[in-house]
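Below is one structure, written out as structure tokens, with a few remarks after it.
As you look at this complex, bear in mind that one protein chain is not there, while each of the others sits in place.
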Amino acid sequence: MAGNTIGQLFRVTTFGESHGVALGCIIDGVPPGIPLTEADLQHDLDRRRPGTSRYTTQRREPDQVKILSGVFEGVTTGTSIGLLIENTDQRSQDYSAIKDVFRPGHADYTYEQKYGLRDYRGGGRSSARETAMRVAAGAIAKKYLELKHGIRVRGYLAQIGEVACELKDWDQVEQNPFFCPDPDKLEALDELMRTLKKEGDSIGAKVSVMAENVPVGLGEPVFDRLDADLAHALMSINAVKGVEIGDGFAVIGQRGSQHRDEIRADGFQSNHAGGILGGISSGQPILAHLAMKATSSITVPGKTINRFGEEVEMITKGRHDPCVGIRAVPIAEAMMAIVLMDHLLRQRAQNADVHTDIPRW
Amino acid sequence: MAGNTIGQLFRVTTFGESHGVALGCIIDGVPPGIPLTEADLQHDLDRRRPGTSRYTTQRREPDQVKILSGVFEGVTTGTSIGLLIENTDQRSQDYSAIKDVFRPGHADYTYEQKYGLRDYRGGGRSSARETAMRVAAGAIAKKYLELKHGIRVRGYLAQIGEVACELKDWDQVEQNPFFCPDPDKLEALDELMRTLKKEGDSIGAKVSVMAENVPVGLGEPVFDRLDADLAHALMSINAVKGVEIGDGFAVIGQRGSQHRDEIRADGFQSNHAGGILGGISSGQPILAHLAMKATSSITVPGKTINRFGEEVEMITKGRHDPCVGIRAVPIAEAMMAIVLMDHLLRQRAQNADVHTDIPRW
Amino acid sequence: MAGNTIGQLFRVTTFGESHGVALGCIIDGVPPGIPLTEADLQHDLDRRRPGTSRYTTQRREPDQVKILSGVFEGVTTGTSIGLLIENTDQRSQDYSAIKDVFRPGHADYTYEQKYGLRDYRGGGRSSARETAMRVAAGAIAKKYLELKHGIRVRGYLAQIGEVACELKDWDQVEQNPFFCPDPDKLEALDELMRTLKKEGDSIGAKVSVMAENVPVGLGEPVFDRLDADLAHALMSINAVKGVEIGDGFAVIGQRGSQHRDEIRADGFQSNHAGGILGGISSGQPILAHLAMKATSSITVPGKTINRFGEEVEMITKGRHDPCVGIRAVPIAEAMMAIVLMDHLLRQRAQNADVHTDIPRW
Partner (left out) sequence: MAGNTIGQLFRVTTFGESHGVALGCIIDGVPPGIPLTEADLQHDLDRRRPGTSRYTTQRREPDQVKILSGVFEGVTTGTSIGLLIENTDQRSQDYSAIKDVFRPGHADYTYEQKYGLRDYRGGGRSSARETAMRVAAGAIAKKYLELKHGIRVRGYLAQIGEVACELKDWDQVEQNPFFCPDPDKLEALDELMRTLKKEGDSIGAKVSVMAENVPVGLGEPVFDRLDADLAHALMSINAVKGVEIGDGFAVIGQRGSQHRDEIRADGFQSNHAGGILGGISSGQPILAHLAMKATSSITVPGKTINRFGEEVEMITKGRHDPCVGIRAVPIAEAMMAIVLMDHLLRQRAQNADVHTDIPRW
């Protein structure tokens, strides 16, 4: 039932299958009076789009988004915004081989058991193609956050396989096909991609996202903590198997005296917490990390069964990314922006009148 | 606004501060006709309760739960269940020192900035004492899941600091104060606790939770995936900074040919996915891991500011756990049970009529 | 914020302005395996469509709906269904005169004050054109309800001005342009319409909706009662100012001994309650009535102000219905069907296992 919506006040609902007629979404709760054009959305869609480099799938989708409602004379009206992307490069014939077989590591088996049938063309609704609409919706959130609050949400590729990238230079991120902030690792990444391509295999990745200039106070206590909602949003991205806030799993080995971020008159002295204390933003940068599994759409043969319970061996042909983590960078940014936008509106609803003289930095 | 509720169909709403009059919750959506007594809830509450061993806080709360509604002649009626635990051992005087100071690593600063004031007694609403009601609500979910579907949700302590515990024996878990499944590590854990106690410091931990016998098909595509909802629920537990499903962050280094769980006529051949494919349960055991930070309530002095912006050094006296991860085991079980219960009802709503002949194991 | 969605488990979210690019909606929670084509939706859209008779606005919209997702090989897949209707006959030039003026009785003034701006073309989002998507979504609910449960939802025009129509013959309803079940009133209605047209005025109406064969047990106690959710859904239709269940306002004058529906071995002996007891369906026909105000888009001059606070007199030109109640019949049916569908899924979620031997009729 009804799992295609995220957010309470800034609410995004999507539809569309990989090889259906179109993808679309409705964004509800956008404040009125914000300048918005299709070009604002297209930028991030182009960053996410397949076919932009030789490291991602060669499927070519112009992914041209149309705004169908909610914008009038160039500004948002406060009513629901409808977005549409028509599917143009569908090549359904590629997929007929998998109609009766459950690709190992895919959602084929679980969809079929859940619903009794599935749209097998390109993974149908389980395809990461759905994330195009998240990116479009996230672009609206990003625009609002930056325009009205100076909040900036940015992500980068932190690791592929054994190749870890340090956050050396944000400017590098947009200048290479890996979203890699570490120019010294580009060669190693390139080599890894070539090897995988040759072997017909794929690999996992780590993606990091940061939001800067987030005001203190976002996040609701108990269940709808900011970190809990971020974990939900980020784990909902295809292939994500782990989410960390701040130091994440490294906290297991940390002492309390080491982990706690001390405060001085000039602000916090460290950011082990990743910008969230008690589920509420502290004013420090919010930092999250995702672990993304290797795609199982590979040409290395794998054992599985078909719908009749017979054992078969299969390879997944078609056009697939050797590392889906790369294109996940703009998706992760979008999800973080959506969550922040939602909590900004929630905070405003209940605590509009709150004022303190306590220092914030 | 309104962040004190979790779940869509099995819905848990809590209230209560650490040192207020009482804690309580309302559980909405419990199917009718389920035998339920206070003793069913008390068992897990006792497992979570402080004061049960020398390794956890010596604060003594009998944590006696009362069922106020929704149960008639020993069975659930299908109407909302009200639960109450009165606070009996409050000792508010212990906490007056922190009234104007923001303990580093605590939610003091963020609550005060968000709301303009805070109940400073024992952390108020930000205290992990709130989790008592989660455990009580989770006990209802656990009972239903086991009684009606044979689903069993169990957790254990997987690591404290550098001491990692293997899942050697489930029976061990309830026989030592650490929820440790590895009898060979009890001594090392005991020694670590003594050291921390002496130093007045604390340490992080890793907790693992597993659900067995979960039917295939739970979880909604796109945003309300089973893994996304688990990540939300588990990250909402106090002190959690990371959540993994299945292999978690280890997937970064895995090839696609290695990660995918192959299928044969007798079922899946491995469980790297942790029982969830495309956000939907596969019928395999569901496995999640949490990273819990060390509590910042320690007697090692730390630098911070007070509400007037002045720098101060403080220690947190009072009765605190050196490792909050230990008592988190029943809490993590409760949260997983709540999510599974919710998705069981959701699955039933939409897909009650679905039947397939595809093998399930 | 986020008011464009209705339903909990069967969830409908709409977008689109009267004179925007397109109208659309997303329907989430449709069970899988239901045969569905665009023709299934088009039938009710055609019933609602303007331009079908001389009594409704002469604006011509083919209102051709497209299914963009969620249907594969002719059956629903269980994933979200995207629908689209492109606006083709927009004639924006008709509306430039009202750009700076607030038509009395319209939402012009309230939208402008709420959002600081408004899409003034044809009423923008406040136009009843939005209800086209409700009708399309409702057609899916109607199909499911009838196909799987034999539930039939039908409406009729009960009154226009002083001309009251009795429910003499359901078959008549689809055979005249008024949805009138009383052939003896057609002439009077026709004459009333002519008079209004001549005078440039409009008139109110009463619409009735009935659902037959609804199983006992739908509706949740306390807030989400079936009658409360029906009241919400029906009152959300443009121009509705009153909602009744069963005897409605007539109950004020009824004694308890008169109102209560007595039960005998062969079932209920009357249906004053309109099929709902304690917020839960009783198995009897569910009956609701709506009061719809006269449209304020008339050519009788009216006093109002413009955005600068100046008094002006205005008439609303354009193509408008003299009685919006007529076209509201399929809309009211759609809303009742959506609510019943939602509650059918909710009932199934919690009470799937309930069985009684108590008679139901």
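Letters A, B and C mark the chains in the order given here, with residues in each chain numbered from 1 onward.
In this text, a residue touches a chain if its C-beta (ideal position, glycine included) is under 8 Å from a C-beta of that chain, and two chains touch if they have at least 3 such contacts.
For clarity, every value in this text was computed on a predicted model and none was experimentally measured.
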| item | value |
| --- | --- |
| Option from A:16, A:29, A:122 or A:155 whose C-beta touches the chain left out | A:29 |
| Sole residue of C:37, C:113 or C:175 that reaches the chain not shown, by the stated touch rule | C:113 |
| In chain C, positions touching the absent partner | 1-6, 8, 14, 102, 104-107, 109-116, 125-126, 130, 159-162, 201-206, 216-217, 219-225, 227-236, 238, 240-265, 269, 272-274, 277-283, 291-298, 300, 302-305, 307, 309-311, 346-347, 349-351, 354-356, 358-360 |
| Chain A, residues in touch with the chain not shown (by the definition above) | 8-9, 29-33, 78-80, 148, 221-222, 345-346, 348-354 |
| Missing-partner contacts on chain B, residue numbers | 1-5, 7-11, 13-17, 20-26, 28-29, 32-33, 66-70, 72, 75, 77-82, 84, 114-119, 124-125, 345, 349 |
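Quick note on the criterion: only the chains that are shown with their structure count from here on.
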| item | value |
| --- | --- |
| Identity of the most central chain, Cα criterion | A |
| Between chain B and chain A, distance of the C-alpha-averaged centres to the nearest whole Å | 26 |
| Residues of chain C touching at least two other chains | 8-9, 29, 32-33, 78-80, 345, 349 |
